[in-house]
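Missing here: one protein chain of the complex. Every other protein chain is in place.
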Amino acid sequence: MATNSFTGNTRKVTAHLTQNESLSFEKSSPGKKGYKLGPLDVPAVDASALLGAAVRNTEPTLPELSEIEIIRHFTRLSTWNYAIDLGMYPLGSCTMKYNPRVNEFVSRLEGIAEAHPYQPESLSQGALEVVKLLQDCLLEITGMDAITLQPAAGAHGEFTGILLARAYHESKGNPRKTIIIPDSAHGTNPATAASCGYQVINLKSNSQGGVDVAALAEIVNEDTAAMMLTNPSTIGVFENEIHKIADVLHDKGALLYMDGANMNALVGKTRPGDFGVDVMHLNLHKTFSTPHGGGGPGSGPVACKKTLEPFLPAPVLTRGSDGQLHWNYDRPQSVGRVRMLYGNFGMFVRALAYILANGPDGLRQTTEDAVLNANYIRKKLEDVYELPYATPSMHEVVFSDRRQTKNGVKTGDIAKRLIDYGFHPYTVSFPLIVAGALMIEPTESESREELDLFIDAMRQIAREADENPELITTAPHSTRVSRLDETTAARKPVLRWKGPPAPNGVEIDTAAKEW
Amino acid sequence: MAYPANYKYTREHEWIEVSGKIGTVGITDYAQNSLGDIVFVDAPKVGDKVEKGAVFGSVESVKAVSDLYSPVSGTVTEVNESLKDSPEKINTDAHAAWIIKVELSDPAEVDSLLDAAAYEKFIAEETGK
Partner (left out) sequence: MRYLPKSDAERAAMLRDIGAASIDELFSVIPNEYRLTRDLNVPRQMGESEIIDHFKAAAQKNANGYTSFLGAGAYRHYRPVIIDSLVQRGEFLTSYTPYQAEITQGTLQAIFEFQTMICELTGKDIANASMYDGSTGAAEAVMMAVRITGRDGVLVARTAHPEYREVMHTYAQHQGHDAREIDYGSDGRIDLAALDAAVTNQTACVLVQSPNFFGIVEDIPAIAEIAHKKGALLIVSIAEAVSLGIVRPPVEADIVSMEAQSFGVALSYGGPYCGVLAAKEKYLRQMPGRLVGETRDTEGRRGFVLTLSTREQHIRREKATSNICTNQALVALMATIFMTVYGKQGIRELALQNLAKAKYAADTLGKQGKLLFASTPRFHEFVLQTDETPDQLNVRLLEKKIIGGLSLKKWYPELGNATLWCATELTTKEQINTAASVLANAPVTAAAR
């Protein structure tokens, strides 16, 4: 269709493969099989006789498919996903870096993948050495004194960290009542505080998007248990008054909790333990390269200063006088377990492999490249997108959509149009302190070529916003599905497939269904 | 958008229409427009007590939740059950899609609420910011 309005040209390969793929249930036929169990070498049993009333009489409707159909089904599904392996994710505070394949390889080594968590410690020294070495490396990186790897993810780590803070205060006779959280914080922070029985006090950010130390000093009192801080903040700025913040809190006996989501700006350059943090969590699936896998699993270790060590979740790894590693359950002041067993060990293996692949120089270079990349993007886009704060960015930069909204184009629309240029969107509308935020974190894994493609795409979209805004507000145009109706999905939720399995041989090729 | 002259309004964007001792409560057109497509209304039950200025429920869109603040104190006498299946009624006609009816415990509370003109002025100031 001929048009005078500017339409950009994508320079990056973008085609989303358009295989149609039904649900596995819709492709299922009775009698198809994808498995073969070996024969029983013990007598067969009569389930009804053994289980009585507890025997299952209803068949669960699971699909019946052959192996090739299963392989094709999931392979086709995978082609509809964007992934780090395909290109950059500019998502702020997600740190979507390369997931090294050697990590996957070593996690699948037999003695590691098949280790049962309750096998004798004498036969688990290999696993325990992995835990120990990772713990030591993370303590060195964070500058803290003690650590637990038990929490399953960042939010879980926050929960654990605040439990430690509470236990500390209780040991001093007063659990205290409130936790201070900046209004720029990730939603898990207030959710965590509330789940530990604390009242949240929101602290308004100052004009640079950072902590207003004077305002903080006014509200910290003997009821304050802790402040939860992200550093660098969610606008990518280092809190350069961090020691003052720590002092203000410590003066009133409160603790400083640091959300470690943005560690990718700090590793090898500075250490939270050195600038006054008492307790913090790490995200192995961000800073330490373990894969996101479509939404998890993660791992959220919690590191703390000596004063909080007695309260760590049990068990704690210790080396005995015999040189062997043991799990020590005798921890009378422990906050208790936050989950069964020891933590997401598979992620420990991957994170340790990442640390070993880097060494001290690699880790430092990684952080430097992460900050370099973010600043390069900032420089190349600051003339077309508004920078709400002039303060220097570290590993991520936040723009706002203010210049584009005059034509009705909002950050969410720009994000959808970015998909047409072959990229995953950046983080939209967060942090909340910036109206119409575009939060961009390239990570160190992006080459200059990829960054230039991203910059080119964003600049073309800015021009489209001026000259052809409707193209953006109706984006994306190149995906297998267009904008999905989230309203109906919320009003009338359909959360599972229902229906009879496809009859055998009657329906013609359900995969040819028109979408 | 004309705000019904016989309604009273709060700064949290609720409206109330008083008839005798019963007040009918909903959210304003400005509120529904800010929220976007409404997907769910979390309302109290008949018999629950509400308090002026306190949260009595919430309204959800896909990406946001908004607390509902009661304009008056009293007891809930009726709840608009049709909003369970059709929350979008609030988007279509916010001033007709009432959420709860309340038996007022202190009718004088209504006097301190905004009238239509004052509410329109209030919104004008808000959006001007």
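For clarity, chains are labelled A and B in written order, and residue numbers in each chain start from 1.
Everything below uses one rule, namely that contacts are C-beta pairs under 8 Å (C-beta built on N, C-alpha and C of every residue); 3 or more make two chains touch, one makes a residue touch a chain.
Only a predicted model underlies this, so the values are computations on that prediction, with no experimental measurement involved.
A.B. asks: Which of the chains on display does the removed chain touch in the whole complex?
C.D. replies: Visible chains that the missing one touches: A, B.
A.B. asks: Who touches the missing chain here, A:A193, A:V316 or A:A465?
C.D. replies: Of all options in A:A193, A:V316 or A:A465, contact with the hidden chain holds for A:A193.
A.B. asks: Against the chain that's been left off, what residues of chain B make contact? List them.
C.D. replies: 39-40, 42, 60-65
The working rule: only the chains that are shown with their structure count from here on.
A.B. asks: Distance between chain A and chain B based on Cα centroids, please, to the nearest Å.
C.D. replies: 38
A.B. asks: Tell me, which parts of chain B touch chain A in their complex?
C.D. replies: For chain B paired with chain A, touching residues are 37, 39-40, 60-62, 87-88.
A.B. asks: In the complex formed with chain B, which residues of chain A make contact?
C.D. replies: Checking each residue of chain A against chain B gives 486-487, 490-491.
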